[in-house]
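Every protein chain of the complex appears in place save one, which is left out.
Note that the chains are named A and B in the order they appear, and that numbering of residues resets to 1 at the start of each chain.
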Amino acid sequence: MSDDPRAGPPPGDPLAPSAAAATLEAIRARTPLIHNLTNLVVTNSTANALLALGASPAMVEGVEEVAEFAALADALVVNLGTMSGARARAMRLAAAAARAAGRPWVLDPVAVGVIEFRSSVAAALLDEGPAVVRGNASEILALARLSGASASEGPAGRGVDSRAGAEQALAAAAALARRSGAAVVVSGATDYATDGQAVAAIGNGHPLMPRVTGLGCTASAIIAACLAVRSDRLAAAAHGMVLTGLAGELAGAASPGPGSLQVALLDALYGLTPAIVRERGRLGRAALSA
Amino acid sequence: MSDDPRAGPPPGDPLAPSAAAATLEAIRARTPLIHNLTNLVVTNSTANALLALGASPAMVEGVEEVAEFAALADALVVNLGTMSGARARAMRLAAAAARAAGRPWVLDPVAVGVIEFRSSVAAALLDEGPAVVRGNASEILALARLSGASASEGPAGRGVDSRAGAEQALAAAAALARRSGAAVVVSGATDYATDGQAVAAIGNGHPLMPRVTGLGCTASAIIAACLAVRSDRLAAAAHGMVLTGLAGELAGAASPGPGSLQVALLDALYGLTPAIVRERGRLGRAALSA
Partner (left out) sequence: MSDDPRAGPPPGDPLAPSAAAATLEAIRARTPLIHNLTNLVVTNSTANALLALGASPAMVEGVEEVAEFAALADALVVNLGTMSGARARAMRLAAAAARAAGRPWVLDPVAVGVIEFRSSVAAALLDEGPAVVRGNASEILALARLSGASASEGPAGRGVDSRAGAEQALAAAAALARRSGAAVVVSGATDYATDGQAVAAIGNGHPLMPRVTGLGCTASAIIAACLAVRSDRLAAAAHGMVLTGLAGELAGAASPGPGSLQVALLDALYGLTPAIVRERGRLGRAALSA
């Protein structure tokens, strides 16, 4: 976290580690059902992360099933990592059904801005009112441009890796948040979450995490679990990043390489306690100009 | 196992650990080819479990290929975990081809009873004569109702997790077995398998197993490997549950969390020996009223 406040946060601040600890407790207590319409690379790792944390994942993706299931689940994740026409239709149906049923949903615009088709799908999905959008800097810059929220230029991504730093994308994220009503997360060495006014900075994580595929997708799914138990969009987004980053940090410290980290991350999510989150969570407020 | 007989089973009893040990030996000797038409979450973990055990997995799922391949393979698994119209057509084709070629097949009705489309697919697949059906209590209760085998009510599932105990579903499982001709397995803390008359109870397993995604799917695939080398449907179903549960039990004892368990389970399947199965397998007969 780049902006450690000199004094601790005020009691009850939703952007403090103690609030993230309370969100973890609520997930464990309620076992929210999370509907994942995610990419084909991370189905297994996402389901395992949600189970390890204490949520109940379900991967439902057929056009015949998604609308019915989105209304049953407590929250939905839509992840654009592996697209096709059929998946795009299912995503629209699922997001619209979640919205109609009053269920929060998370948009993870993987590699948006790189491929024309994907960009058009992402822009259309934004109209279905996601509660949270999470991406890396290149993705958030691209989505902000696509939505007309921001004309800011930044280095375009080539694949799923960002060429821009999270700080560069923060102004675009805030503009996108104001335009869409979603809380917007920019992942990076420090993660930022913003609702367009307030900004949370999250300092947990580990340098080896980008060498494991799909940990951003894992974060998006964990944010959905947080949204299922906490209606404050900005807080849920920030707490999801703390829980994911802290688990990655604990796992990374014990891992000689990315294979071990992927395994240890699941053990760490399972072993997280509210006390660990309160003590080691690095969450605070930052300024929009950060 | 809830029903430990006071005396050991009679020699040659197919529902005894020694029979499960013989099935393991036969799998290792014959390396049966198992055709998996399974869900997108567990393709990797299922293939790895079959390889670790000593079988030869193949994931073939296109409508253009499944019928041809089902007739080549030694057994087939059809798993409803991630459905679409195209997958439903492929499943019908594969099951019909397996039946026509005299190959046994296993139906894993993931989350049946929760979503309308999936329930209709499951009911249609039952008509293709699966040798074994394996599900949790909620799934078996739902499938029994769908098939008209049982009017018993039980708590419906919401996602892939059961809200009912295995014992509650045993009567419905027996009715479903009599109606369909399949051996029916109800997974739970104690697993039950029944052909409608006899009941096997399996006591192996570990409390951490439900925190790893798809271990029920793994059990279904391992049952298919057992069916490929043993024509007795009830015994094959029970042996598959013993082998899976025992590997999970050995893995769980050495695992701090679900990430480690998923890895250790594959090592344990690879390291299982007939002697370990005879000594630590917990398999016996139970009563239908259990």
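Quick notes on this one:
Everything below uses one rule, namely that a contact is a pair of C-beta atoms (placed from the backbone, for glycine too) under 8 Å apart; a residue touches a chain by one contact, two chains touch by 3 or more.
What you see is a predicted model, and the numbers here were worked out from it, not measured in a lab.
Contact with the chain not shown here comes from a single listed residue; of B:Asn44, B:Gln197, B:Ser231 or B:Thr273, that residue is B:Asn44. From the set B:Ala73, B:Val132, B:Ile223 or B:Ala236, the residue in touch with the chain omitted from the display is B:Ala73, counting the whole complex.
Think of the hidden chain as still there; on subunit A it touches residues 39-42, 44-45, 81-85, 87, 111, 114-118, 158-161, 210-214, 255-260, 262-263. On the side of subunit B, touch with the chain left out of the figure occurs at residues 33, 40, 43-44, 47-48, 51-52, 56-65, 68-69, 72-73, 86, 262-271.
Convention: only the chains that are shown with their structure count from here on.
Per-chain Cα centroids separate subunit A from subunit B by 35 Å.
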